[in-house]
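Here the complex is missing a single protein chain, while all its other protein chains stay put.
For clarity, chains are labelled A, B and C in written order, and residue numbers in each chain start from 1.
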């Protein structure tokens, strides 16, 4: 089956040109499984997700589809086309500095009040009504009488697409990173279903990112219902997949990541074909134990710790070279942590200010 | 009296060079009045505060000083020296995008717990102990075992200077703006004491900016004490002064702003010389009524509304030119609001994306 | 008469989106006058030319047209949409740093060899053949087997449009500037025909800019023919108009500039309506006497010299504020020149490095 292709306007440039998203949709003749929404490249330099979507579409064309799959590559045209020297300055809005992945709408729902008006609905109707409310809330936001920012318009437009699905995957990468998964704590079983070795278990809260914007309103609803003695399985799953390093396209590796996603979709009944996740040791930690290490000094950096591999307490993470201090100070300074960790990503540049975020490391790591 | 000059390290560049602040201090032989801290140019393009500090120092040299005055111009050397084309890209950290004026420390004080341990102190001792706790909290923050970001180091170092004073003034400018004052609601009387026509009354809360980081812990303390039946006058004042437009130095206008600040310092007993604020009509609104208007479309902008002057509902704020639409669409689009306002500032560039923050306007304006 | 509107692709973004130019064309039923090409906004922040094209189109609709007029506003979509903070980083390619207005093709014509093959043609046929050769040369350049740079593709595409016309106007602005005209020396009479008070007479050479790329091949041809004893009036005119300051749209002022251009077009017989240039004193200097003054020191700048007005030798151009030197060095440094000049433009930012180009001034100014 071939996908249909459409476009969606998400903004306008200063020249008047529209900013548009390409949207690909696979729709089964009969819907027997959950619907899926997958986007990539919300951060402009994190391009590998586009290659994964390419590989996914090739596989989806050749499988038995039970649910629908909507794919949005190149989801941030302004960020993707924003060059600064030889790199893509696509992490934040160039005017405001706001991270493109912190612009999603916090619905601020008064769940108790909403439920008072919908308590009589059965589960299916309740879910449908809640979803409609979320979609309507996004659309009203976009009509705000004082306007909305460029980044908020883009984010809420994407979120409006995401709210229509049961499964939402947001494809990112780190700067220089090994693959890792952001998984909400309530859905921790899912961490075994992807083909990604390292997982961060994040609180069931809203912090501004796409995945949280999707699952958090449903988490609130289910929590409230549980307190009222009504059980509702959380009907939505949302994850952020970090697929290695930015500014890098690798079609063969993208095929592996597509396989991993297909395994999850198979488990969830989106495709009928039985596909198993890769066998691998899997590790995780809680987000509160995912630590940012900031450079204690300015200088040139040799990154020595291997990403994705355990590092003993006291072993060097990196070495700072301060050649200006040669003969009169510390020319080489090894940087060590006092506790064991697994380095997951490091800064993209080899020169840093004092305070630059050098590494992000998992601590208190456990095997899944 | 001449000021003493010292420097303070606030960071290190990639080349190893120190980032340093110049600090000027006027100290009376006998302290009989409050201590003052004034900083300027935390946003790199907002340079006029340096000229105001220059004019202030000239006046302080020739007056009878009762309290001490500490002045830190050029407070953000990294931001000030960050050029991008012909402009100063100094509003946010070039690596992270974080606004340099949202990096201050939220102390997250458990006031009840703290007070239980200090309830027996008299007012003076209580204030001294609380201040010591704030200073210590800043210093501990700077020693954090995982390091702190470049911007947080700079901000908390400035905050540590600010916590030592009774009066804190943070000198900023808008992009293209008329002069205006940020004044906390609890201190609203102060709005008449400066020589600034427009005032925004902000909630007594912490939002990340310097002024809030200074007054909010004291507001918390005084509120708690009041609830316990103990009256303590809030011993600290903090304001942000927006002194016109960025990328502009005007020494004569800086003299007027210095006069206005001297009037406030005179009223507060920092200088013995009686200096009155300029006579002018003064207007204000609450921060919740200070609205950001985002461009509903991309295009070229003619800014027509005069800053600082009332604009009737339905009158044009600006006109969008879309010459690409000539003959086939709306070439000129006037932008109007449905309510009366006073435009305070507008965007610095004459071309905008859809969603660019075009104007900030006061609504529900009242005379002071 | 209404213009026709078309678009022309000049590049592709990383997202795959086309970069396109809007093209407006006024074509008389019978061509009785010269053809005109006018472009604007090749530097991204220099937006006022778009407003001038808007006003021109309104006037062209209501006049008797003898020649054709082609107008390309928004001629550099990549540069116009390139924001960096609150300003448009549109002066150079963000990847390479190359000035968008130095990317035009130098034809490097061997005029002698070309003429040997075309000497038998009469003047009209000679001009047509030479023009065809220039157009073909541009098109071949765009087909280069190793590809061409983004900026060169854009520039040569514009140049290909320009070579088709008899009169080419490139609408720019300075950073902060008074209006001025770049006029080739051979065409110096034209400086009286626009409504612009200051003119720079540039050598009849190729330096990389649009105007030079248009007139220089013809200057070469006519020079060569003259050396062979054949007189040919130079059949092409090309000018750069600097219409004030960047990042500024003023529709009323654009009307004045459109009037000035209409006066030139009237004089040249493009429109039948008699329109006279504004009466004004006009001044000029040779490009070799147009001097760049670089800041002798770093610091904050108060720009004091008025643009477009004579400044006596020794009078201050600007003042550098170095508040960090207060009490221990030169806090205020006036910057003066040892010769009389007319300041034409100054840097856009109020803070500079040592060596920043602070002012461009005319020296050895003469009245036209």
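Just so we're on the same page, a contact is a pair of C-beta atoms (placed from the backbone, for glycine too) under 8 Å apart; a residue touches a chain by one contact, two chains touch by 3 or more.
Just so you know, these numbers come straight off a predicted model, no measurement behind them.
K.L.:
Indicate each shown chain that the hidden chain touches within the full complex.
P.N.:
Within the full complex, the chain not displayed touches A, B, C.
K.L.:
Identify the residue among C:8, C:63 or C:95 that touches the chain left out of the display.
P.N.:
The single option touching the absent chain is C:95.
K.L.:
Of C:83, C:176, C:282 or C:322, which one is in contact with the hidden chain?
P.N.:
Reading the full complex, the residue touching the unseen chain is C:322.
K.L.:
For the chain not shown, which residue from A:262, A:321 or A:362 touches it across the whole complex?
P.N.:
A:321
K.L.:
When the complex is taken as a whole, what residues of subunit B touch the one chain not shown?
P.N.:
13-17, 20, 74, 77, 80-86, 88, 94-95
K.L.:
On subunit C, what residues meet the omitted chain?
P.N.:
Counting over the whole complex, subunit C touches the hidden chain at residues 11-17, 19, 78, 91-93, 95-99, 145-153, 291-300, 322, 324-325, 338, 351-357.
K.L.:
With the missing chain put back, which residues of subunit A would touch it? List them for me.
P.N.:
Residues 2-3, 5, 22, 24, 44-45, 47, 50-51, 53-54, 57, 73-74, 80-81, 83-92, 175, 247-251, 300-303, 319, 321, 323-324, 326-328, 331-332, 347-351, 353 of subunit A touch the chain that is not shown.
Everything below uses one rule, namely that only the chains that are shown with their structure count from here on.
K.L.:
Subunit B and subunit A are one sequence twice: same or different residues at the contact, by the over-half rule?
P.N.:
Same residues, largely: of all residue numbers at this interface, over half are found in both copies.
K.L.:
Between subunit B and subunit C, what is the separation of their C-alpha centroids in Å?
P.N.:
It comes to 42 Å between the two C-alpha centres.
K.L.:
Distance from the CA centroid of subunit A to that of subunit B, rounded to the nearest Å?
P.N.:
Computed value for the inter-centroid distance: 35 Å.
K.L.:
Would you pick out the residues of subunit B that each touch at least 2 other chains?
P.N.:
91-92, 300, 324, 351, 353
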